[in-house]
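The structure appears below as structure tokens.
Yeah, one chain of the complex is gone here, protein chain that is, but the others are all in their spots.
Take a look at chain A:
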Amino acid sequence: MVAQTAIPHGTGPSVLVRGAGVSGLTAAVTLAERGARVSVHECGGRVGWGASWKAGGMLAPWCEAESATPEVTAQSLASLDWWDAHVPGVDRNGTLVLAPPRDVREIMRFARRTSHFSTIGEGEIAQMEPDLADRFSRALFFAGEGHVNPRDALNALAARVVELGGSLRFNVPVDAGTAGYDWVVDCTGIAARDRMTDMRGVRGEMLLLRCPDVTLHRPVRMLHPRIPIYVVPRAGHVYMVGATMIESENAGPMTLRSMVEMLGAVYALHPAFGEAEILETGTGLRPSYPDNMPAVRRQGRHIHINGMYRHGFLLSPVRAAEAADIVFGES
């Protein structure tokens, strides 16, 4: 049996974590660090088989307050430190929020709904992001925010699980047995949709571009009444551009209209993006509950961490800690 043979030796509770996306791997690391014997089963062929692979990786508790409830901000304040302590390459350069001249009022709205930023002008924008000099006259700078490359981060967490004595198995059938474990922590994201009746998928679309002509040092959110985008810099002049929020469970390829709109917005951020190579286009379904708030739910010895919506990297460390509290009887 797959299940029994994979339980590592030791004295702590044995926990099967189902799913090696951001919630599964943060849970696995958190549990292992507290002494659990952790096995991670993933139905896909690598880490981040679901939505996590396409995430922006922004650790932006203050910016999220624009559309999320205050709880999202409050609960995610420690997140940046958690990631910094667990994976290499966490950037803490803040977030820049700006808008094209015609839509400057969007900045005022964003400012009214958020906090912990400074309003900066042309000079400071030029200093921070020389490539954006003379293009934008006003921006909000959220100094306390950061970002992480989701794919590198997931791989780092997977390595950490093994380092802590846990095991990871890929291509495990979804109906594989769970017998022999003290606890099962289900982090299967949208794949749990049939078991979680109040879950829905919210479609997102993203692009990966390579553009040696543009250098950005931090995530840039460009506000627009119709097509707000964010551009997150990765190593080697690669940029992740996201992301639409569509109430649809169609995970099919990106539509021409979405791509045209997103690319048009990137081009408006800097015309040099016109020469960018499109490395990848991606779509995915964000697992979401009706309040769009990630949740930990318990059914006997089963714990579900799910409904991460657009807050996977931001809120998974705190949800992982909540799940661990249940396993160790501290909740």
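FYI, a contact is a pair of C-beta atoms (placed from the backbone, for glycine too) under 8 Å apart; a residue touches a chain by one contact, two chains touch by 3 or more; residues count from 1.
Quick note on the criterion: contacts and distances are computed from a predicted model.
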Tell me the UniProt protein name of the chain this structure doesn't show, selecting from "Nitrogenase protein alpha chain", "NADH-quinone oxidoreductase subunit L", "ABC transporter ATP-binding protein" or "Thiazole synthase". "Thiazole synthase"
Which one, A:69, A:171 or A:299, makes contact with the chain that was left out? A:69
Write down which of A:48, A:61, A:94 or A:201 is the residue touching the left-out chain. A:201
So one chain is hidden, and I want to know which residue out of A:45, A:173, A:236 or A:252 touches that hidden chain in the complete assembly. A:252
From A:163, A:213, A:275 or A:291, the answer for touching the chain not displayed is A:291
It is residues of chain A that touch the chain not shown, namely 67-69, 112-113, 199-201, 203, 225, 246-250, 252, 255, 290-293
